[in-house]
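Apart from one protein chain that is not included, each protein chain of the complex appears where it belongs.
Chain naming follows the written order as A, B and C, and within any one chain the residues start at number 1.
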Amino acid sequence: MKKLELIKIVITVLLCSLLVVPIILSNHSWPTHARNYLLANAQSDTGATNTVSAIYLGYRAMDTLGETLVLLVSVTGTMAILVKLGKEQTDEETTSFSLTPEKRPTNRLRTHLLETVASKLGPIVLLFGFYVMLYGHISPGGGFQGGVIVASAIVFLALGTEVKSKLTSTFVLSRIESLSFLLLILASISGVFFESGFFGNPIKSASSLSANFIILLNIIIGLKVGTSIAVMCIAMMGGSHDH
Amino acid sequence: MNIESLFLAPIYLPLLAAALLVSAKAFGQAGKTMDSMAFLIGLILPAVCLALLKPAIIAHQSVETVIGAWDTNLGIHYHFDGLSWLLIALHLAISIPVFLYSKSNPSHRESFSIIFFIQCASVAATSLTADLFNLFVCLEVMGVTSYVLIASSDEDGSVLASFTYLLFSATAMVFFLVGAFGLYRVTGSLSYALISQVKNSLTGADLIVAQMSLTLIVVSTLLRCAVVPLSGWLVGAHSKAPHAVSALLSGVLIKIPLFALIRLLLLVTASERIGSILAWAGGVSAAVGILLALREVQAKRLLAYSSVSQIGYVVAAYGLAIEVGLESERGALLIASSLFYAFCHAVAKALLFLSIGTATDALGTKDLSKARGATASLKGSGERVPLTTISYCIALFSISALPPTLGFWGKNMLTYLAKGHGSAYLLTITSVLTITAYLKLSVLFLPSKRPVVVMKTQSYGAIHASYLVLGLLLLGGGVFALPFKNFIITLLLPLGAVEASIMGYSAYSELAKTFLTLMLALFLTAISTNRYCKRLLAKFPVPKARFADLFFGYALALSVMAFQLVR
Amino acid sequence: MNILLLSLILALGVYALLAKDLLHSVIALSAISMLSALLFTILRAPDVAITEAAVGAGVSTVIFVWAIRHTQRRDKEEP
Partner (left out) sequence: MIIERILIALLFLSGFAAIVGMRNIIKKIFGLNLLNASVVLLFILEGSRIGNQAPILDADITNMVDPIPQALMLTAIVIGVCVSALSLALAVRLYKATGSLDIQVITERLQREH
């Protein structure tokens, strides 16, 4: 029985590799016309010098919306499971982290060093996160990456004890998250009323800053991603810091 | 409002509803009013938009648009035509009653509705998209919402089902990405139209790479449709999920990817080979599914197996249509009957899941060997009009293809058109066995001598509203079946289908055939409930699906498809 | 250079799958993400590098560690 299972697994992997490996090894030259088009037109079309941002939030913004939805749904699902787990067990034991079973609360594992460094580092990382978020259209980075950095900054603040910040309360975070999600949907729909269609740029000619829509989307997505990941991570670290 | 904004409404309006619910939840404002507002925005308004679009699609208007109004090929193309209209209409027809039903369950709070609306948007996007990578994203959104909804049940089994489905389909989606890589590499594009332009001029090694990439994409998408041998995940997932979710998943979500795939299939070379495989796969799914359903003793698992069997009908007709080509008269009729039957099955299966779910909840058991007297239990739990039993009967008639319901027309037209192909025999056998299987399920509603145990009392207002919508669709559809069918054929014309009518089809001979089928099924039921026969049946080994078997089926499907395409 | 990085990634990947201690596997996966980020920088993909470093090495490690903390650290074969 065990042998049969093994043979089945080997056949499965072999058959799949027969199909996948030729595609991976294919030697056809990589197409260039998309690159050439972007080289010539990306800046005039979208106003962004970072062509990846131009695609990510311009030409293919619909994919980005889908990705944000996946994030939202998986965070919601994970949080629902976390809540269910929290109901089942109230006292936390850290048996799994130490090889010999110990019984002490999780927060005792945090040392003074960690707390001090985290709370000092938090604001700086937060600033850096916003930089990455706001300058996504001209330099590498963007809403999503900035958002994740912001999330890590919030986690730092939550770890540290020196600074008591409202930012680490899941209550505030989930409000920011929900508002930015609403804003994202409204921003994507707004084009419908300005005759540029769904996900069209509604403020194309309104301002001198040509990348305005991309900057706007970057900020909204950054806030959305940052807060939702922060909420999840804080919940995973064992409880929110509600004051 | 131009036409683009109108047909994209089923995507962005549910998203708006979801966003409103998220905000309401965060600000502590969630409640009945918010729910009804979200219902209006997310489900009713899109339906209104579809109604407004009806003149355009009857005039065969098909619109290709780039999201964000970029005048270049780099943007994401969305394609609107009769097919996408029908798919979105099908989804709305099921999701409106399902949403009503879900409100009867107190454990479905805001997060359930939020995920539900996001799923609505993803279904609409999947049926509209004409871009490979966007299809990937849409399928992922659809998948993630399904995993979460399945796991939202309180049973622990649902978590395992959700986990299995997640791991299987997430792996397949990585294969999809490899396929997208291959196609982008050899064609330099991601939109269907451009891919097909370039692909027709490919030769040699490039063509093989393109065909293999296509295989990966097609099989990974078919996984969501649960065609045998890719169906191992379905039974657990659909039987353990909450009833409303089961209805939605079994009714709609296994069919949308199939029809979304048609745009891609029509564009590529040698699609008739894929068609012939699909025709056979459909027949086999139908037979295997119903055989497994026959020996199942749990109500919802039986329904889930029957879903595998019924999707087989849809896939068989779909595959045959592609094999003979949609330009031919027979192909056009076949694809229309495939879609028509998808509609019949969606409504009937949704109604079955809802009514059986309510009945088993009232009984407190799902075991068909013990559970009896559901009608009395339902009455005990506060149902004044026995609408659950009545709607179960309507759904039973429809899925067994008995007049005067929608299913009678749907299934008979489909088997009539499939005649001549080998899988048609499998389909005919399946229709006899389907009746037997559902007769076995009907014992739930037989009167019981034991005293009625009331599990819990609840109000049946929302539940009855959902029954009424679905039941009326089945009965009304049965009365207006022929105009409905002609309407579908008209809508599918821009796909390349010709104007066609059914030749030599008479309802009287079908009635006679149905009578024969019914008699045969009753006979089989009489035999199979015999003591000796039961003992004999119990000796057959139960197929025990292990995790690795899922992937074995996947690898098998991949290699068969690749062999056919590359040869 | 690319080949060196890729072989390191492959070696770490195999180690992550075979290690008996799941926490070691998580560290190996985190290292894979960092090495991929390095490789992406070399391959002129700074955006992907930032994302991989932040998401792959950061967030996913947190989630993995959380999951292991709530389950068991050893990958033991059960009879």
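Keep this in mind: contacts are C-beta pairs under 8 Å (C-beta built on N, C-alpha and C of every residue); 3 or more make two chains touch, one makes a residue touch a chain.
In this text, all values refer to a predicted model and were calculated from it rather than measured experimentally.
Here is the thing to keep in mind: the chain we left out touches A, B, C in the whole complex. In the complete complex, the hidden chain is touched by one of B:80, B:133 or B:233, namely B:133. Here the missing chain is touched by one residue of B:174, B:205, B:446 or B:537, and it is B:174. In the full complex, chain B touches the omitted chain through residues 74, 133, 137, 140, 144, 147-148, 151, 156-157, 159-160, 162-163, 166-167, 170-171, 174, 177-178, 181, 184-185, 298, 546-548, 551. Listed by residue number, the positions of chain A touching the unshown chain are 9, 12-13, 16-17, 20-21, 24-25, 29-32, 34-35, 38-39, 42-43, 49-52, 54-56, 60, 63-64, 66-67, 70-71, 73-75, 77-78, 81-82, 84-85, 88-89, 138-140, 144, 232.
Take chain C: the residues that touch the chain left off the picture are 2-3, 6-7, 9-10, 13-14, 16-17, 22, 25, 29, 32-33, 36, 39-40, 43-48, 51-52, 55-56, 59-60, 63-64, 66-68, 70-72, 75, 77-78.
Methods note: only the chains that are shown with their structure count from here on.
Here the CA centre of chain A is 18 Å from the CA centre of chain C. Averaging C-alpha coordinates per chain places the centre of chain B 38 Å away from that of chain C. Multi-chain contact residues of chain C, defined as those touching 2 or more other chains: none present.
The touching residues of chain C, counted against chain A in their complex, run 46-51, 54-55, 58-59, 62-63, 66, 68-73.
Those residues of chain B whose C-beta lies close enough to touch chain A in the complex are 1-2, 4-5, 8, 11-12, 15-16, 18-20, 22-23, 25-27, 65, 67-70, 72, 74-76, 111, 114-115, 118, 121-122, 125, 133-134, 137-138, 140-141, 144-145, 147-148, 151-152, 175, 178-179, 181-182, 184-189, 205-206, 208-209, 212-213, 215-216, 546, 548-549, 551-552, 554-556, 558-559, 562. Listing the residues of chain A that touch chain C in their complex gives 50, 52-53, 56, 85, 94, 96-97, 99, 132, 140-142, 144-145, 148-149, 151-152, 155, 229, 232-233, 236-237.
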